[in-house]
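One structure is given below, encoded as structure tokens.
Complex shown without one protein chain; remaining protein chains in place.
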Amino acid sequence: MTNAYSYNWCMEFVNCMEEKEPIPFSSVPKAVLLPSSTEEVQQIVRICNEYNIQFKAQSTGLGPWNQPSSENCVIIDLRRMNKIIKIDDRSLYAVVEPYVSGAQLQAETMKYGLTVHMPGAGPQVSPLASATSMNGPGFTSPHTGHSARNVLGVEWVLPDGEILRLGSAGMKNNPDWYIGDGPGPSLRGIMRGWAGAKSGIGIFTKVAFKLFPYPCSTNFKLSGNSPNYEFEIPDYMKLYVMDCKSYNYLEKVFLKIEEEEISFICSHLSGYGLGAIFSNSIESLMDKIPIAGMLVPLVVLIAARTKREFDYKQKVMSKVIDDFKLENVIGSKYTPNSLFYAEALRSNLGLHGFIATGGFQSSKGQCDTANVCVNTTKMSIPLKKKYIKRGVIGNDFGEGVWITSYESGHYFHIESPTMFDQTDEKSVKGMAENMEENYQFDLIKHLGAPFFVEGDRMHDLFGPEMMNYNKWLRKIKKAFDPKGIADSGFYITAK
Amino acid sequence: MVNPNARGFAGLIKSIMEPLNENPEFKEKFNKLNRKFLINASNLDHAALISVNQGVLKVESVPNKPESNLKKKLIGWDGFISMDSQIFLALAMNRISIVGISLKWILGKVKMRGILKLLALLSIFDFLKK
Partner (left out) sequence: MQLNEEAYQTMIKRCLRCSICKWIPQVQIKSKKYATACPAIDLYNFHPYSGGGKIILALALEMGRITPSEELRDIVYKCTECGNCAIACKFLNTLEPLEIIMRLREKLVKAGCGPMPKQEEYIQSIREFNNPYNEPHEERADWFPEDIKIDSKAKVLYYIGCTSSYRRKEMAIATARILNAAGISFNILRDEEYCCGSPILRTGELDTFEQVLNRNLDVIESKGIETIIFSCAGCYDTFKVDYPLYRNYNFKVVHAVEYFEKLLEIGRLKLTKEIPIKVTYHDPCHLGRNAERYEEWEGDTVQILPLISMDIPPKPKRAGKNGIYDAPRNILKKIPGLKLVEMERIREYAYCCGAGGGVKAAFPEMALKTAELRIEEAEDTGAQVMISACPFCSTNLQDGINSRGSHLKYYDISELLLMAMGLDPEKLAQILSEVD
């Protein structure tokens, strides 16, 4: 039982980076517990404190950051805490427990004409986990923002077992969930910062986050059979795929489109990535050659609820295309299967990254201006090519990135999905080296504030370059978790 | 020697190129072309023999080991190109220029015969990008 919980995606190269055997298993937890309520979570945490046993909380559990970093650890699997507490369709927020998936929540909010932000990891993961404890970029970010910015009130079981409710959820009289800040210092920054604490600062048992208008008709009809469903594309949706041909030009186009606030999806992917989002197997990638050869593609999906809105958005896009002398290849060179639109609405596009080699992970990531993101892409190409030449990572010509935007182009995020084969030891070791070299590269080249910085070693590496934040983070950890009971393998210890 | 059931790398080329037969523009443009091209991925099995005859494209496979299987007098090709699959990918995805290919040719990483005849093949590849 506990062995099954010690396995995760990417553990092979994480182990490699820690000079351990490159296997997909972490330390085996002492036990796995499944609480059904906040009170039970609290009891478990108190017992852990009493017996000096660490805990690692997980909900849907995808990724190595769900793994215990030592054997003196129990896993608290929050699967039984799976209620939607509230959907407020007037004030546009939902309150959920940890094991409500993005797709489940979206299915319910659609009944109100609303949608929810889902991270790039897919609709099967927990939006609570993304909002409280992980990064949180998403394909629909131009419309639904970033998890860090969407989190409102929170119920938080601290590492010492005390329960803290942030913002209006903590009010003595008429508590509600709407506000995550309070008259006192806002703890959201401490709780998750940009990248989350991955269970290193306690357990989140309820979260409120923003909802957004569903971008088009909520009529979501599929026919046929898996995996090649046909989807009745809602009226007023249109896809644009344009080759910006250079990164400098991409930056200009990106900023312009986002400034206009019309997109539901607006992402740059590499040519390979572009082919992948329209394919459901490596074989089906082959007929994407007409578009996969694009040098610097930009994918824009607009959606509207009325014809008037749609006409407006189309006019804006037409003007952008004319002004920037671009060409939309959709409908001329390529027409995607209708299922693409369903997956776009359901935020299922990120999982397509696995179809080539069976494994991928982002070797770097930043949240910063468009300029920094684009420069990061350009500058990282030779580094990635080095590993491609060695045959240890998949060949995307070094261009494999995902850039998407937030808050009308106010900021962007870039991450560099890198294909590797988790069953090939050479590839795993190569991927680990690639990750390490990228960290160093980001530091040396000052490539913005990274968001894949996890664990003592990384925080101590980046801290001196960023106002010694690592010292402050340690103080926070010490204040909240003096006994070091919350597993800090992917956070920071109070050493 | 020539296998109508295109295997390996040739099977891949077949899946990419034979759909061109459904394009009436392709048929019209290459109606008068009668050529055979042998393309070989040196790191993979089964070279692809692409025949274009009166606007109809067919792909068959030729075992590429030993290399002597690929000789012109055996297969009757008009143009021949051989390179690593990575370079093919770069070519297909516009990640290598004519200059780049020429350099690789000089370095012996790309082999070409019947270069003038191969120009027709390049036009066919361009059709794939439409």
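Annotations
Lettered A and B in written order, each chain numbered from 1.
We take it that contacts are C-beta pairs under 8 Å (C-beta built on N, C-alpha and C of every residue); 3 or more make two chains touch, one makes a residue touch a chain.
Worth saying up front: this structure is predicted, and the values here are computed from it rather than measured.
Touch, as defined at the top, links the missing chain to these shown chains in the whole complex: A, B. Touching the chain that is not shown, out of A:Asn395, A:Ser416 or A:Asn470: A:Asn395 (per the contact rule at the top). Of the options A:Arg79, A:Lys252 or A:Lys429, the residue whose C-beta touches the omitted chain is A:Arg79. One of B:Ser42, B:Asn69 or B:Ser85 touches the chain omitted from the figure, and that residue is B:Ser85.
Across A:Thr38, A:Gln54, A:Ser69 or A:Ser101, the residue that sits in touch with the chain not pictured is A:Ser101. From the options A:Arg346, A:His413, A:His459 or A:Lys477, the residue with contact to the unseen chain in the full assembly is A:Arg346. What chain B contributes to its contact with the hidden chain is residues 7-9, 11-12, 15, 41, 44-46, 85-86, 89. By the touch rule set out above, chain A reaches the unshown chain at residues 1, 3-5, 7-9, 23-25, 32, 34, 60-62, 77, 79-80, 84, 100-101, 103-108, 122-125, 220, 222, 225-229, 231, 280-284, 286, 339, 342-343, 346, 348, 351-352, 354-359, 391-395, 419-424, 427.
The rule we apply is simple: only the chains that are shown with their structure count from here on.
Between the Cα centres of chain A and chain B there is a gap of 42 Å. Residues of chain B that touch chain A in their complex: 12, 15-16, 19, 86, 89-90, 92-95, 128-130. Against chain B, in their complex, chain A makes its touches with residues 271-272, 283, 286-287, 289-290, 292-293, 295, 333, 395, 397.
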